[in-house]
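Every protein chain but one is kept in place in this view of the complex.
Right after this comes chain A.
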Amino acid sequence: MANTETALKDAMTSIEGVIGVALVDYTSGMALGTIGGGKDLDLNVAAAGNTDVVRAKVRTMEMLGLKDEIEDILITLGTQYHLIRLLSGRGKSGLFLYLALDKNRANLAMARHQLRSIEADLEV
């Protein structure tokens, strides 16, 4: 079991091509923890903005009458991948992991796989 800080560090070091990682509470839009990012990618801004993305998708699914859950959301930019993975389980609902990847260096399938195991290991 890993705490927030360890899980974020783990994601930052073990996943190839990571630019930044954040653990975000989408009931408030605030980040519980961030690592990486730097001046080119303000992860607190990303946390607030992507909270709107997640909420919009949840609302859309409600309106469509889809009784299902979001596993992850992939956003493909020209030079980056942004991956949002919603957490589930005790004490983890209402949270998502946000991952920004460099498109040239990242392996998307591997990144998703690793993110899944980081989620399983995470204890908030």
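Keep in mind that, in the parts below, a residue touches a chain if its C-beta (ideal position, glycine included) is under 8 Å from a C-beta of that chain, and two chains touch if they have at least 3 such contacts; residues count from 1.
Throughout what follows, contacts and distances are computed from a predicted model.
Chemist: Between "Roadblock/LAMTOR2 domain-containing protein", "Chemotaxis protein CheA", "FecR family protein" or "Carbohydrate ABC transporter permease", which matches the UniProt record of the unshown chain?
Modeler: "Roadblock/LAMTOR2 domain-containing protein"
Chemist: Using the touch definition from the top, which of A:S28, A:T60 or A:S117 touches the missing chain?
Modeler: Counting the whole complex, the residue in contact with the absent chain is A:S28.
Chemist: Among A:V45, A:I75 or A:A120, which one touches the chain that has been omitted from the display?
Modeler: In the full complex, the listed residue that touches the missing chain is A:V45.
Chemist: Mind listing the chain A residues that contact the chain we can't see here?
Modeler: 24, 28-31, 44-45, 47-49, 51-52, 55
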